[in-house]
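Only a part of the assembly is drawn; its chains keep their places, and the rest are absent.
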Amino acid sequence: MLEFAQFGAGRIGDIHASNLAASNDARLRYIVDVNAAAARKIAAATGARVVDERTALGDPRVGAVLIASSTDTHACLAMAAARAGKAIFCEKPIDLSLAKVDACLRVVKRAHVPMLVGFNRRFDPNFRELKSRIERGAIGKVELVQITSRDPGLPPLGYLKVAGGLFRDMTIHDFDMARWLLGEEPVEVFARGAVLVDPVVKRVGDVDTAAVTLRTASGKIAVITNSRRASYGYDQRIEVHGSMGCLSAGNRTENTVQQADGRGVAGAKPLHFFLERYADAYRAELAAFVQALRNRKKMPVGPEDGRQALVLAEAALKSMKSGRAVRV
Amino acid sequence: MLEFAQFGAGRIGDIHASNLAASNDARLRYIVDVNAAAARKIAAATGARVVDERTALGDPRVGAVLIASSTDTHACLAMAAARAGKAIFCEKPIDLSLAKVDACLRVVKRAHVPMLVGFNRRFDPNFRELKSRIERGAIGKVELVQITSRDPGLPPLGYLKVAGGLFRDMTIHDFDMARWLLGEEPVEVFARGAVLVDPVVKRVGDVDTAAVTLRTASGKIAVITNSRRASYGYDQRIEVHGSMGCLSAGNRTENTVQQADGRGVAGAKPLHFFLERYADAYRAELAAFVQALRNRKKMPVGPEDGRQALVLAEAALKSMKSGRAVRV
């Protein structure tokens, strides 16, 4: 039974804590959060104890930490955990600054602790099936990846101000998916963005709509489109075109009911947002982390993956400003 | 170039005349109808001449007749055509009375003229593909056929009065499809009907909603459901379950546009009615008739098929009255 200390008792922390509580292989021993009420709530639901960072990291029974606190604390906590010899499950992104990411990665590497970066989509059963078919050669050589990724609505202004911009906050998931599906590193990024959803986004120096083109050394192309708003729910679709066919993974809908009447044939919306859409993915992600630790296998998404997605985000930002394709 | 005389210049006559006009292998020489205006309209559009029955059947250049007049004239015209040695394309049903059908079939048989009965659905490209896959063994042995067949709306009362009732007028198509897809003759019919769409249907002694169960000697089952109304258009779907899988053919829609918004994801309605849905089928049916004549092959749907569907309709009627399964 692997024992966890979890940092962060917010929305995403809640999911991980529940999954830990339901796991047969793991147990949540400690929960740490500056928001004591939130921490207590999770403690009550899971049987964990509310403690401070020092206690959590100082307990030798704790084998792993789960970092689901605010983004600006990820790197520090990961380094502290690494120094304490704990295995690390860290929510994405590791940090918004590449320099800080690199510093963190050095510490983690030196400490020889395993680290998983929480790109949850890699664990979505639909995308996994798609990926495993690519690997089995179902569509031959991959040529073109198309990722449609749209949130149901604009996050609060407060969040936008600290999120690091669309590319680092939202597209970062898509950069990771593109790398994973292309099976090759992108060497070039071109990005275009616009403020179409809400003028407030402009005021914080961000964009709310974007299109990004990635290219690998062998000429494979990935196209990502993003928007902070999709009135019909969370739009998360992928198409991979290969030399022998195309694989696509569509949205999961709220239900399978179809209504046919004088206006047409109408079905349900996609599942509302990431909590619903990726519920299975979060479970599978945690299980994969525990499994990899137990079997002393390589983490399925490592710190280098977290770094590389950020590199692409920075290149996208640079491209958006310069109007040029940026080499990475 | 096969020359036709066509009887009937109504809605269905219009389709056949257009298809004859567009055919490279056939030509419409004569059009006959008591409604002179309708006949003249078709003549103008196709280059045919408006004549009377005697002229049409008396001309030795006419190789085939196409009977698309009112149902009560089908048998008489078919017999006259047979006696004149013409090949016969006869809209369904041959007649509403089995006795009259039998009389007609005797004359046709004696005259050794080929006759096709217009069960247009057998020529629908979707149903043909489904049938050909059954024949290629794609789903193993057929076990269960489910036919959903609903008209967009109640026909005029005048039509209902002379149509011979739901089973002879509407279900007759489904009886033919069931026979075709089961690949065995039904030996038993059970039917239930109700007046749910409009009370006026009760006044003419008919039903507007029905469910029929057919059974073959080897135990295969077909289930047909009918309604005179489907507010979303013409509902024409088939499922065939076999020992190794299931084949289904769905509706063709008006277009492929999908609209996703706050209410869900909505697509187009099925094509409105038989003129739209079976446009391809009517063309293919005529081509198959001409082809069979030219190659001296067996007609793909013969007079016996027309008779057998009527036998099932009569059994359904008897079952609805008695509450028992009726042997045929």
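Lettered A and B in written order, each chain numbered from 1.
FYI, a contact is a pair of C-beta atoms (placed from the backbone, for glycine too) under 8 Å apart; a residue touches a chain by one contact, two chains touch by 3 or more.
Keep in mind the model is a prediction, meaning the values are calculated, not measured.
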Task: Complete complex - number of sequence copies, 2 represented - done: 4
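Note that in this section only the chains that are shown with their structure count from here on.
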Task: Cα-centroid distance, chain A relative to chain B, in whole angstrom - done: 57
Task: Interface residues, chain B side, partner chain A - complex - done: 230-232, 253, 260-270
